[in-house]
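Note that one protein chain of the assembly has been removed; the remaining protein chains are unaltered in position.
Then we have chain A:
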């Protein structure tokens, strides 16, 4: 049967890779009106009912169309921003995308069918619908299909080409709703905030104070934590520690009550221990213990680990993962799934890693029989498997950061296919006075997955001497210990991602962008976390551009120390500063959150609730439980009512000015008594 099949991918790298696989490397390349986009022609047997066909593979470059208001809304003051909630919007094609669209339209004319090869996620589904729209303009009799794939390994791609499915209209609808709501809500609130605050003059005179329904809750988390740290009050606590020396080993027993916040009580309990003179061994238990191997890798987990262990921001990690995916080395990096499908041939994937000189031997051992099915998490997005390596890649073939991320993904995968680490634990419990104390010894017997997964460790504790059940002993030492509670640390990127994830802010695919955005807007800044945990004694560290040096002596420089130059957004890119970054809101960020919180709206915009509800509705559209129209109406109504209430209480937002008092809006919030300011350049 004659006729050509038009294939359209989401980006050039995928187009090229898929064309390469389908054609067996035999394709002709033609230029298009766009510099970045090529058309690849070849023949391929798509199987029934298509048979052996001529095919052209091309691509778009992300979204093809854009939603916008008409020119009647160009003026920020009139019509009033609330009109943006129901004013007409239009789909337009950017100047940049004109050539892309023309190319698709032209190719569609001589084609029999369109195969959409955009990434298989919600956004990809929508981009597929944009492609469809353009292609139908050229040929309205075109049959539309969609290739379902989650990596660009050859066999997988060929299978996808032969078993196309239909576009998922529900996902398309969900994204359409999201885009329209983001536009309306973002425009309305950004204009409202900006015009309100500009009127205050000063540094805000020409600033754009953007609003986004994900950005603000993200900022809200950072500000909440900031206040928790700032208002924290340390409190003393006391405990009891018993030490017994036997066989020249000092065995430390910890108190079952851990610590109490009342000194008198602890002293009384301690006194009763001493009065009892001897302690009795009430439990001696030896049992096997294990340290579980990790779960298969999801996007959120990848981002958290990347910022914790690989010193990359979540956004960098995603960019690098994307490039590894585009090169065909790893599976699709945007996934919520933490369980491998039972039908997947994991052994074949392990086998590909045997040639590596770092983990090859470990992989070989798995192939030789040590392979264990990975643990199964509870998440399954039904679209993509957990992130795993698809093909082997020697370190020389990658840029250093790509290499590190590929190494992590591979080691994680091999760890998943290995065995839990095994050990032997001994628990000993003492009854002393009325109190219970215990100690635990662990001996690691088999390291198993830990041999390939250096990101975790498990070590032997000190050897325990023998204790007999029921024996009485006189402890060598018992003492009252004391300590003080210390403030939580500022949010780190893994913390923030975990919060966003738990509260439904953004999707695994967009979280990193939201974080980058609040940094880019100067609502929050990051700096390398100094030392462990957050204590109040820590000096204020401006940290900017000074690498990993701990802030010793910085405090002495007092208020003048932290001159902050440039925008905060770029910090993440330098990487390798030797520690996790922590997030601190700018005065402006704090002021905005405070402003909205003070309005006392039923649902403050800085809280995750509204957005979470929206994300749940989008999910409901995907599951076919509600229609696009219903969600649109309900969400617009909700945000519009919040908008109108905010407008009524606008005076509270203006209090931003009182809060910041000085002109230094784009600076770190200072510690009490250490006002550290700087202006934005």
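Operating definition for what follows: a residue touches a chain if its C-beta (ideal position, glycine included) is under 8 Å from a C-beta of that chain, and two chains touch if they have at least 3 such contacts; residues count from 1.
Rule of thumb we're sticking to: contacts and distances are computed from a predicted model.
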item: Record-based protein name (UniProt) of the chain missing from this complex, from "Translation initiation factor eIF2B subunit beta", "S1 motif domain-containing protein", "RecQ-mediated genome instability protein 1" or "Ribosomal RNA-processing protein 42"; value: "RecQ-mediated genome instability protein 1"
item: Option from A:129, A:503, A:586 or A:646 whose C-beta touches the chain left out; value: A:503
item: Sole contact to the chain not displayed, among A:263, A:277, A:399 or A:625; value: A:263
item: Selected from A:166, A:341 or A:434 as touching the chain missing from the view; value: A:434
item: Contact set of chain A toward the excluded chain (per top definition); value: 228, 232-237, 257-265, 267-269, 271-272, 434, 485, 498-499, 501-503, 603, 607-609
